[in-house]
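Omission of a single protein chain aside, the complex is shown with its protein chains in their original locations.
And then chain A:
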Amino acid sequence: MQTKRMTFNHRYLPYLLLAPQVIVTLIFFVWPASQALYQSLLRQDVFGFKTEFVWFDNFTRLFADDQYLQALKVTLTFSLGTTLLSMSVALLFAVLVNKLIRSRDVYTTFLVWPYAVAPAIAGILWWFIFNPTLGILPYALDMLGYQWNHRANGNHAMLLVIIAAAWKQISYNFLFFLAGLQSIPQSLIEAAAIDGAKPFKRFWTIVFPLLSPVTFFLLVVNVVYAMFDTFGVIHATTEGGPAQATNILVYKVFRDGFIGMNLGSSAAQSVILMAIVVLLTVIQFRYIERKVNY
């Protein structure tokens, strides 16, 4: 990696400058992560008296555990649902806003602020709207003859947390899509229009393919968001229920570790999650390198 051609010479100053960041990283990131790796190979008995080295037994148990497999499935549904919902709504908004000139900034202002709302608060807002006894949506659905109850119905609960998580992320996706759309040369679109392509066709054959770097980037970011930053949405509303229907992986790690006190299993789950983050980060960075050349 490059430095400047000309640099300062100093024996210990650079280490001093790096020290705060590196010390925090070692104490609060690297050390706990290595502890998780180590603990994932151990098992404690119920009373915490005896600790046994069990190799990969915690992992094999996890993958034989129906609840864990269920949590994997739930996480997959939740991440895909959140990503697709949030990205498609944001893309629609971005395409429409991009058509306008004078009112572009006004709409942008109205669409960016949900980014500031914490996931837990987003969860509570939608929890309130969907509240079966006084919420506004169940009331409307009831008039259509549909009974809404996310406290008993797992699908309802899943839909609720997906909407809450996606709502908060619309702003982010919107801003990136809008920036992407603005970088597409107008002449390409005009050329297609002269050739007789209608708006719908122009979008799918020209605009959408040219947006694909942005779309792919957002896909990764949104999956990361849905998997790791939505703890608050779940914890403040459904708490994983009903009947584990919204028990996503990060929530399960927390629950097994702090409430179930099952340290070996929780550590093994942490290790699996770390592997997922590493994988997603590698994908993201490989892609970014390519984009620089693009």
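The rule we apply is simple: contacts are C-beta pairs under 8 Å (C-beta built on N, C-alpha and C of every residue); 3 or more make two chains touch, one makes a residue touch a chain; residues count from 1.
Note that contacts and distances are computed from a predicted model.
This figure omits one chain of the complex; the name its UniProt record holds, of "sn-glycerol-3-phosphate transport system permease protein UgpE", "RNHCP domain-containing protein", "Methylamine utilisation protein MauE domain-containing protein" or "ABC transporter ATP-binding protein", is "sn-glycerol-3-phosphate transport system permease protein UgpE".
Of the candidate positions A:A152, A:A243 or A:V278, contact with the unshown chain belongs to A:V278. The chain not shown here touches chain A at positions 1-8, 10, 13-15, 17-18, 20-22, 24-33, 35-36, 39, 89, 92-93, 96-97, 99-100, 103, 107-122, 124-129, 133-136, 139, 167, 170, 172, 175-176, 179, 189-190, 193-194, 199, 217, 221, 228-229, 231-232, 235-236, 239, 250, 253-254, 257-258, 263, 266-267, 270, 273-274, 277-278, 281, 288.
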